[in-house]
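Would you mind keeping the following structure in view while I ask a few things?
All protein chains of the complex are present and in place, except for one that has been dropped.
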Amino acid sequence: MTAVTRTISVGVIGAGRIGRLHAELLARRVPGTCVGAVYDAHRPSAAGLAAQLDVPLAAGVEELLGGDLDAVAVCTSSDTHVELIVAAARAGKAIFCEKPVSLELGELERGLLEVERAGVPFQIGFNRRFDPGHASVRDAVAGGLIGEPHIVRISSRDPEPPPLAYIRSSGGLFLDMMIHDFDMARFVAGSEVVEVYAQGAVRIVPAFGEAGDVDTAVVTLRHASGCLTMIDNSRRAVYGYDQRVEAFGPGGMATSENPPIHHGTVVGADGVRHQAYPSGWTDRYIVSYQREWEAFVAALRAGAPPPVTLQDARAPLLIGLAAWRSVHERRPVAVQEVVAA
Amino acid sequence: MTAVTRTISVGVIGAGRIGRLHAELLARRVPGTCVGAVYDAHRPSAAGLAAQLDVPLAAGVEELLGGDLDAVAVCTSSDTHVELIVAAARAGKAIFCEKPVSLELGELERGLLEVERAGVPFQIGFNRRFDPGHASVRDAVAGGLIGEPHIVRISSRDPEPPPLAYIRSSGGLFLDMMIHDFDMARFVAGSEVVEVYAQGAVRIVPAFGEAGDVDTAVVTLRHASGCLTMIDNSRRAVYGYDQRVEAFGPGGMATSENPPIHHGTVVGADGVRHQAYPSGWTDRYIVSYQREWEAFVAALRAGAPPPVTLQDARAPLLIGLAAWRSVHERRPVAVQEVVAA
Amino acid sequence: MTAVTRTISVGVIGAGRIGRLHAELLARRVPGTCVGAVYDAHRPSAAGLAAQLDVPLAAGVEELLGGDLDAVAVCTSSDTHVELIVAAARAGKAIFCEKPVSLELGELERGLLEVERAGVPFQIGFNRRFDPGHASVRDAVAGGLIGEPHIVRISSRDPEPPPLAYIRSSGGLFLDMMIHDFDMARFVAGSEVVEVYAQGAVRIVPAFGEAGDVDTAVVTLRHASGCLTMIDNSRRAVYGYDQRVEAFGPGGMATSENPPIHHGTVVGADGVRHQAYPSGWTDRYIVSYQREWEAFVAALRAGAPPPVTLQDARAPLLIGLAAWRSVHERRPVAVQEVVAA
Partner (left out) sequence: MTAVTRTISVGVIGAGRIGRLHAELLARRVPGTCVGAVYDAHRPSAAGLAAQLDVPLAAGVEELLGGDLDAVAVCTSSDTHVELIVAAARAGKAIFCEKPVSLELGELERGLLEVERAGVPFQIGFNRRFDPGHASVRDAVAGGLIGEPHIVRISSRDPEPPPLAYIRSSGGLFLDMMIHDFDMARFVAGSEVVEVYAQGAVRIVPAFGEAGDVDTAVVTLRHASGCLTMIDNSRRAVYGYDQRVEAFGPGGMATSENPPIHHGTVVGADGVRHQAYPSGWTDRYIVSYQREWEAFVAALRAGAPPPVTLQDARAPLLIGLAAWRSVHERRPVAVQEVVAA
């Protein structure tokens, strides 16, 4: 709209699966952006990505942060996020950070404090907010189409469980998977969560249970507004990604349904058959990743705060920690209990 | 709404499948009506129906027409309709007549002329106009939601072919089956049909072909308004009744889709499966039969003309005759050619 | 199937809304049944119904039970059910009883004990089990299509709140409304419920809160099998009856979606619009009422136990009582706690 013309240059730190995804989007699909540099502690990964996209390779984080970048994308493993956020904030770069900032509340607060001190723009990577279907539910609520939400329902089921090794350092289902839904609940309801009751079960991969995790869970949340949210997660849905969101209020209901792989149908004597849902991660959500960058870049251009904030980085972690405590203590847990701990 | 209170008493002539249907609706489901008498040339049928519904049995048409009835429902075989219409018109009864009035144009005109002379209310049984889904297409057009229709599409496929014996006296597909769709095209487009191009094929029951009929057909109609309608018929859809209507115009599209048997769904690794469509005639259309009576009765009470008129009885027959000529002569046929013949 | 021919004669006790519904179904729609007598303490109601259906009017319960009936349908207000069950059981009649048997556990047990002693067939009126869509979810589970359920989700929202007077004696939302869903959860999961966590809110009718009730609620259930069920209820959905059931397991998912009022659609520049859901109680569920009678009658004819049992009458009450305790004590409550109380 406005006559902003300068390309936003982003340094991508981390050249694993998610880093490559972001780098490709920035280099090729997000209008007005480029990849100013890539870095990964595993040098061959970074070099391969740099060559593929024909972008500069940085020798280290310092070199990358010292360059002429507008922003950095933190796409490394979770345990390195806080250090990188601190360094990027001190270097005055705008920060896009993949979720989670940290699995530890103290660490998270340390990182966010540094961001606040530096006053740099910050966005946490809750990409699902930018899925057109899910966003339409939020838009319906924000636009007053259904009134103040009374009930929110979220189903979130993955096509395949992650590797056991991942589970061991992921924080478990409530922090590695349902954290997206905690964010979605806040986003859709437009109100913070004050209490959590969580139940988990091991129904799919017994080894997950031995590692202290669950693979099936149902959670109810009570929001400050009085809204009640129900979430269910499963580590494996044989029919593909199952990611549905629903908000119900005095004026009606807004839902986001699963997109089928395609819209072909066969109708025979045995009924109607059509495709189920994508099982590929990017098939399901690539548009949301592109749109989260467009929103971040638009905020940078406008000098406005990015749409997914520090509080959005913090609150789902608190809910996730409260969910684990609820499972272990078999009782509803106030989010405040976790903060105070 | 208004304070009309008197029950409308209807004499039902014909106690076959369709006569019993109408009688039961009038006796039990249509508010403010009763069956004043039933008659059938096959006395046991009439007696059985009269006993079942606990209503009077008439010994003959004269006795029935001589009774204190508001209306008669003509539900006998088609070749007797005109005689009964004439008798009922002369007796001053309002007439509801199952379609068709006659397969012969001269006969039809003779019957309708008598109705016009007598000035009695008359409604022809094109029940599908009263199907809530189909009616919603007409309502969308009439309400200006899609603008003046440019294209109408109608699919009409039966679950099972009729018996060969029926075919031999039915007038064939264009007069026994597609006649409903000719009426629907006029109803939805809101414009008379001026030209017909019809193609037929024998794909399902070879014996139908030997009897001079087809079991598969596609037809295009040109309306006076310029609207173009496409109709397809098949005598057998293995998945149940397939009856879809669509009107397209400059403002959009209105459609009537097939209702499934129920709304349960199974989603598995092989996709999504749900029910196809009813194969029972009354399952699919019982509501439309009830609603056509409600409309007829409402017109009688209001002293208004019934909503499906003499012209609606005549026009589809003309279109059907033109369709047969088109098939035989392999060219588009003006409806006017048939009238003039 | 078998050559059973005798008509099953049912005495209907209670001629209010639900009694009239059952009587009309038995008199006219359920094959092989008749209404042997009707009785209501409010004699004009009973007389009106008897006249309408042309069936005998009983002067009292004793007279009705003394007649030549195969079964009785108990359709009076809930507080009279136990007395009538006891009387009918002692009279050796098969019993169909509207839910609930009683809101008090001791009373319920007294009634069921008498039924067990008498050995008469008994069916409780959880009609929704016979809704074709909901039944298809159970059938999918029972047929092994989705495997052992891990998660069940039920949404149950009424078009309009009941009168406040009803609330005052109904037992409240968990006993007058969600009790259907407690039954559905057991039915679909195929496993008893062992623990309940319930949350309620007053969002719609403040006076319900003053009367000690809630109008919005979410509940999670833990079944003996490990299945986790989530239920939400609202007293008012502006878009009509919202009654959805979903079972998820290792083999996939079975769902029962809401039937629209009709299947017409309008597609315009502003998107696709179609009908929402019936707001009439019988529009939504009439088929289920007819099918529950067909199942009851089939069991009587076969000498088999009716499909909805004494345990099905008891268990949902226990879950409902546990739900209320959970709301009041703000903790998960074992169903066993309620039994032991």
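Per-chain numbering from 1; labels A, B and C assigned in written order.
Throughout what follows, contacts are C-beta pairs under 8 Å (C-beta built on N, C-alpha and C of every residue); 3 or more make two chains touch, one makes a residue touch a chain.
For clarity, every value in this text was computed on a predicted model and none was experimentally measured.
Only one of A:V10, A:V101, A:L175 or A:A254 touches the chain withheld from this view, namely A:A254. Contact with the chain not shown here comes from a single listed residue; of B:L105, B:I151, B:I286 or B:A299, that residue is B:I151. The chain not shown here is touched by just one of C:R273, C:R301 or C:R331, and that residue is C:R273.
For chain C, the residues touching the chain absent from view are 238-239, 260, 267-276.
Think of the hidden chain as still there; on chain A it touches residues 28, 54, 131-137, 140, 145-146, 251-259, 261-269, 275.
Considering the complete assembly, chain B touches the hidden chain via residues 150-151, 153, 155, 157, 197, 199, 201, 203-204, 216-218, 220, 222, 226, 228, 230, 232, 234, 236-239, 242, 248, 250-253, 330-332.
Throughout what follows, only the chains that are shown with their structure count from here on.
Chain centroids computed from C-alpha atoms place C closest to the centre of all protein C-alpha atoms shown. Chain A and chain B have centres, each the mean of its CA atoms, that are 57 Å apart.
Once the centre of each chain is set as its mean CA position, chain B and chain C turn out to be 39 Å apart.
Annotation for chain C: residues 251-253 touch two or more other chains.
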